[in-house]
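Note sheet for the following structure.
Just one protein chain is left out here, and the rest sit where they should.
Labels run A, B, C, D and E following the written order; every chain starts at residue 1.
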């Protein structure tokens, strides 16, 4: 029995509200149950130095948490003082979104996706990827409407979900009470039925290939649902 | 004529939504027009070292902005890398709220008010004080309900408003287009008809005592309205 | 009765010695009683990036304290590790001096005013502004003598004074024993009979408009005396 | 054809020299071809604050590179200035080694594994895990010999290997020329035939479950060889 | 011919004014020509952690420069951001003064010598040692007068002087124009006719033992004069 009463393969309620920020080129507030992440996309016509004159676009991400997004108050982080966990997460978000971008079609410009966790209840990195893609898509739509780019650099949504082994059972979309108890925990990023990133780890434990396969099956099932929510949001 | 079409003594629409964060002991989302600030109150049963064994409580504040709260993307700040402007603002918020607290009645504990600007359109420091008081009050109510404190350390709301001279006229509650043009700009913090803090400055200009008096009159008028909104929110 | 035995409207002895540094383009040592501040003006023919090609000049300030300027030894601060208090003070000094400068007449160059407190006894920020103006004026005189600028960008001295309510009485020019006890404390910056900046705050208290008016009267009276001392120093 | 002329399932020559540092409680120099990592284990009888009085031991890791370990000179990193990549790697090393430790048997003490890359040619994080286990084992042996612990907290070696898709083929133990070209890259950490960590990512690309399975097969085959080398080294 | 017109073995005019700071336990302003250094001694009844319960005293130093002590404006330094040059100098000052202290007689307390260069014209590190000893002596006198220590831990003054080879000649007490041209430059710290520290270096050059001996002779001659000035100042 899961703490939330959910079925083993039942995702939390997903809501994606777009256009929540009047300054950003694209924005959404994604809610996976009590996990709420504000995602904004900022277009910058300059790329980082190492990409200059390459003709290629760049997508990068920053991840942050409001001090009281969690049960105990946390300290604020600047780009230069981010914890290892924060850096690991935002590198994952950037890498995942870039895998779904045609960088030639995007053209030599950078889009920064800021994912700020307003309230956390597990699965914030996956929600950031799923919501980040929506903000990215809205910003790209703006560029296309302004005819700054002519062919859509985003074909398929990039979706992400965490699945793990909780109380001996493989469950979909871990919330915080599950995540803090899970022996094995995986984050899966997918697009168009293919894998972009798989990160499985066992804190103080091990896992078998059968368990790995079971979690991949669950994640694949969930990502289909997330893709539908993403497409509905940007429609 | 003001850019927003408002009357000279007309405040922006005020909205204070409480209970917006499930982890914080008190929280609200205050909106002054397009300026949106999320305020949370976090109770800590420990006070800072310099107050230990004093029997007195402490209220402090931190102020932050999401990267895309403004028209151009801004860098994130940690406590150790805050700009002078940020530090000045959060010192003002803390000092203002403390002036409305009976620190003996609060008892030896600390309440931290986090004011995070989700979207900025001028007047964020004043909205933070006004909303911060609401979050503080809700946290105090929780302490009283739990009988951890017995007499209410907060008697009167602390409210704050900026007024300034825009296009030669004294106007209430400057928004960003006005603020960026104003020659003289004042922030006024009040409680129960008395003053807590007055900060008036003229960037590249000067002002007379008559102008100072006029702005104080406007601020006094506005703070009466803010007080009513605060009391309604915590009712 | 004031700890120093001074009258309520009696300023400490003021002394401004000019030309105390052979490297700086302008310099003075200002003493307000036991508060001693070394002020130097450094001319830089380059302005900060955000002002380039504007044709306008810039005046900025840095404020520091020698480790033993105070009764207990303090740590040194670099520009990147300044406390909130230090940043607030030097922003005030810069803003105040700029308000007395005709930036077109100054031409596209920057003057940095360094205010280093050799010995502190209250009122260091006000002494820094008053002395800083003298250093600035001397540097400007050098530019005029060298015909690098043709019309004087400084018309009237900028003077600053703190006044507050000590032991229930409104007193002029608080020294440290008064400042540390004062319930209400104001810093007033003036030029040519007009106001540049007013900062009044009440730590753990409130004040009325009548009290505010009384302190402004005192400050106005004192600034007239400071102006005379400044003009005598630069004569 | 691989740049090194190796077979698809051929690992680079592995050499593990133990006892290379006279100060450390355990040490080895592991070479995987041209990748050379110096691993030392330092025993500290104190655990981090969050583990105090838990009765449990802790194993942590730090990862560094000498400035000229790579083809172009790199800057030195302190613990507080480590790049995201460095932090990600050392978190992986620590997590992986802990998964192979019986923390009750280790007792309340900390062992820090320092992995310093003397020369890099791809696969440094995996070499660090494999060599780090050897240094850890030698330090544990010292504790057992001194009868500070009575039952061996390490049962099975923890081994790690990177496998990826290079030039369309699944290859074992990527060296730098392969790694910099590989579209899909995985790091696999194993112990006793089970998985501890799987990290697969595709920079600017995607991969299928079949490819994932193929790489896992290769890694499993290689880890058997690494385990033999580890056991020989500590014998 | 020296730029200043001085004889080869002629020191600049030395002046040591004591009691220049009302907060410090000992203080002086030392002038070696245009080099002016403010030295303060701060007594702390606590020693650094590594000396606790040793029964021994400690003397340490910090060195700083006001931003306009030099011809071009310099940035401020905090303890955590000091340049290599600054750290090297303050380590030298501390080490030199400690060599002249009977740490048992001083008792378990720390005295911090702050040497702040108000105006620089070469030889600031040597002036800091010479003036620092005076401030130290005055602080020690205070401790003896208060009977906190009973036997004088300072027997002989510690004096320091720089000598070097300028324009092919060995000269005493280099000023800035000489120092910036000198091929060989030495700093000599002495007490009671013995050596405490010798630092000779040749930037882009070499020197012979004969030259070394000649500079030592000059320094010995000068330190006799400095000792007299120190004893006169503390009399």
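The rule we apply is simple: a contact is a pair of C-beta atoms (placed from the backbone, for glycine too) under 8 Å apart; a residue touches a chain by one contact, two chains touch by 3 or more.
What you see is a predicted model; the values in this text were computed from it and never measured.
From the set D:119, D:205 or D:220, the residue in touch with the chain omitted from the display is D:119, counting the whole complex. What chain E contributes to its contact with the hidden chain is residues 82, 84-85, 87-88, 90-91, 95, 98-99, 103, 191-192, 194-209, 212, 216. Although one chain is hidden here, its contacts on chain D can still be listed: residues 21-24, 27, 34, 38, 40, 42, 44, 62, 64, 66-71, 73, 75-81, 112, 114, 116, 118-119.
To be clear about the criterion, only the chains that are shown with their structure count from here on.
Between chain B and chain D, the least number of touch steps comes to 2. Fewest steps needed to get from chain C to chain E, stepping only to touching chains, is 1. With centres defined as mean CA coordinates, chain E is found 60 Å away from chain A. Remark: chain D and chain E have CA centroids separated by 51 Å (rounded to whole angstrom). Shared contact sites, meaning residues of chain C that touch two or more other chains, are absent.
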